[in-house]
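Quick one: this structure, given as structure tokens, is what I'll be asking you about.
With one protein chain withheld, the remaining protein chains of the complex are depicted in position.
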Amino acid sequence: MKKLFSILLALALMLGVTVGLAAEPVTLLVWEADGVEGDFIKKAAELFTEQNPHITFNFEGVSHTDAVQKLELDGPTGLGADLYAAPHDKLGQIVVGQLAIPLSDTGKTVLDEQFMPAAQAGVTYDGVSYGYPTAIETYALFYNKDLIPEAPKTWDEVVEFAKAYNDVASNKFAMVWEVSAPYYNYIFISAYGADLFGPEGTDQSKHDINSDAAIKGLTYFQSLREAMLPVRAEDLTYNFCSGAFSDTKTAAMYITGPWSIDGVVKAGINLGIAPIPMLPGTEQPPASFSGIRAMFVSSFSEHPEEAKAFAEFLLTPEMQKLRSDMTSTISPNVNVTSENPYFAGIMEQAGYAKPMPSIPAMDGYWSSMGPAFNNIWNGNDVKTELDAAAQVVEAIGK
Amino acid sequence: MSTMSYKKKRQPLTIGRLFTYLLLYAILLLVVIWVLYPLLFTVSSAFSLGDSLAGLTVYPFQQELGLRQFERLFQDTNYLQWFTNTLKIATVNSLLSVTVTTITAFIFSRFKFTAKKPLMMSMLILQMFPSFAGMIALYILVWRMGLLDNHLGLILIYAAGNIPYNTWLIKGYLDTIPRSLDEAARVDGAGYLTSFWRIILPIARPMVTFLAITSFTGPWMDFILPRLLIKTDSKKTLAVGLFELINGRENNYFTMFAAGAVLVAVPFVIIFALNQKYLTQVLASGAVKE
Partner (left out) sequence: MAKNKLQLPPLKNKKPVWASLGFMGLGQLLFQQQYVKGAFYTLIELLVLINSHHFIKAITGLITLGDPQPDLPIRQRPNSIFMMVEGIIFLILLALFILLYISNVRDAIKTQRNYERTGHYPGTRAFMSSLADTSFAVVGLSPAMLMILFFVVLPLVFSAMLAFTNYSSPHHIPPANTVDWVGVENFQTLAGRSLWAGAFGRTALWTVLWATLATTTCYVGGLLIALALINKNIRFPNFFRVVYILPYAVPAMLSLMVWRNLLNGQFGPINRMLMEWGWISQPIHWLSDFTLARTSMVVVNLWLGFPYFMMLITGVMTSVPKDLYEASQIDGANPRVQFFKITMPLVLYQTMPLFIMSFSYNLNNFGAVYFLTGGGPTDLATTQSGAGATDILMSWMYKLTLDLRQYNIAAVLSILVFLVIAPFAIYNFSRTKAFKEGEL
């Protein structure tokens, strides 16, 4: 009797194990922006399902800048995605809020072996990696080759060119860019050596916002208005800057990033991309902000293993290349090459770029430097403005 | 205008009068230009081929024109779906608001009960509390009710929001209907519901229509609440769909947004234009009654 019983038990166990091994169907929810990024993710999901038929996908169009905030509410209610796209500068928020689970060992190995250092740094916090990088970007100098055949290497050259080219009455300006955006104008802070939150971007005490280097850079920034772009900061909106470059074609140069490439080319511009001009007295282009776009696996996911598998699938060179082609963005995987002629300029500038810091104190940079740049451009005292911004940053997290 | 009595007859034309009227016409025409100027630009950008809002040409319609934005609207987005969703929400909201509010107003008007005045005052004042964080509370409430990603949740919130102010408005109107009217009906044996339905409501029709219209137009351009509560793209409302076209760095399809918004405006404009006589009458239905 006992023997029969133990045989039956063994059989039952084997049956149970076999059943468990046969994968049960799983549906994963993915959040990615609508448009070309969404198209890519859907395609990648299709390909993944071909190889793993028991995993299917649902997709919701959520802008990558919104996903983290959305997850804070949707996660606990069970409606959050299993995977979501987010820019790396949300990493601080993600880690503090514990909204993503770290990479598995295999994932980490792939990250370390195949991806650019900047990409690795962008998705790692305190030594732990959380994100699966999908694109790297920075802004650079876009120029219209029909209006200025060769890109200037220094700002002084730009000013020279502007003297001849500018015609304020007909709104012709040599260069336009959004002078109030903390994103773009970081170059004036970094040019003379100020390093926002230290080399890793994690040192909250060392923001350098009102350091001498920053003051020097922003004083030069302030002089540019009279020298080449005599327009008030409030008037240089995204609409008019991009319009001046792409639609009316009155601006010869524009500082923007790879997301604009498609629109510019479609408008028929003979586009060239070069690194950002150097400030006087420096020997290399100033550090711009680089952004890593990454996928994260939600810590609320009910199927973390399957989600991780898909995320690792997105790291493979084939998927990275597919994404790069479909979305006209640059893959951070070193094994991926692209024939896109415009990427060279971006990549060159990326060599000098610094990933945006993602610590919570960075919120203070975004909120206070916008008005600061605006006011400085319009003529306010540089030191006063930078001191005020520094105060805001220091107050955070206290 | 049939009850118009103000300046009944045309007065004789003197030079002074002529001058005054010419001046008046000039001013009115200037206002017309002022009103139409931005609208022409708006329509012009809906028909433009580029992506940025056509503020770059000095006069409207100077740039290249085409139907590209409209094509993109119908092909690349779920515009029609959004439109029908919003239509449904607006209609149901209108019905629900009217039903609940008119009964509430009727009760406030006809009944005496303790704490009536403080109750009504608190309803009105509380609505004025400015809050964004309240959205979080609504999200959790709606989730607990199982109505997330469901149009009903939205409708309930919109209707609830309509109640305080409109109750007060309609109550003021109902107060001007003499009590003797429905009291007579009650003496004849009709219950409150009957007297409400048969007597009060028909008289209050202009006001009720006003409420129906305003609660209909409300949900069309609200995007904050639906963004929070609705997840699936096929259930999105018009405002959310359009707003996402211009929100975020990659989505700068201002002209497509203009096309979408212009399409929404067209039926509204037509309705308003054709009915403006009735509408003015309706809007003024808190008017003096004898």
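The chains carry the letters A and B, assigned in the order they are written, with residues numbered from 1 in each.
FYI, a contact is a pair of C-beta atoms (placed from the backbone, for glycine too) under 8 Å apart; a residue touches a chain by one contact, two chains touch by 3 or more.
This one's a predicted model, so the numbers in the text were calculated from it and none came from an experiment.
Of B:Ser48, B:Asn85 or B:Thr101, it is B:Thr101 that touches the chain left out of the display. Across A:Phe161, A:Phe300 or A:Phe343, the residue that sits in touch with the chain not pictured is A:Phe300. Mapped onto chain B, the footprint of the missing chain covers residues 1, 3-11, 17, 21, 24-25, 27-28, 31-32, 34-39, 41-42, 45, 53, 55-59, 100-101, 103-104, 106-107, 111, 113-114, 117, 120-121, 123-138, 140-141, 144, 156-157, 159-161, 163-165, 167-169, 171-172, 175-176, 178-179, 191-193, 220-221, 243, 246, 254, 257-258, 261-262, 264-265, 268-269, 272-273, 276-277, 279-290. For chain A, the residues in touch with the chain missing from this view are 72, 75-76, 92-93, 96-99, 169, 171, 231-237, 239-240, 243-244, 299-300, 360, 363-364, 366-372, 374-375, 378, 380, 384-385, 388-389, 391-392, 396-397.
What we mean here is this: only the chains that are shown with their structure count from here on.
Every residue of chain B that touches chain A in the complex is listed here, in rising order: 50-53, 55-56, 63, 136, 139-140, 143, 148-149, 228, 231-233, 244, 247-252, 254. Within the complex formed with chain B, the chain A residues making contact are 33-35, 37, 60-61, 63-66, 73-74, 77, 79, 238-240, 242-244, 246-248, 259, 263, 267.
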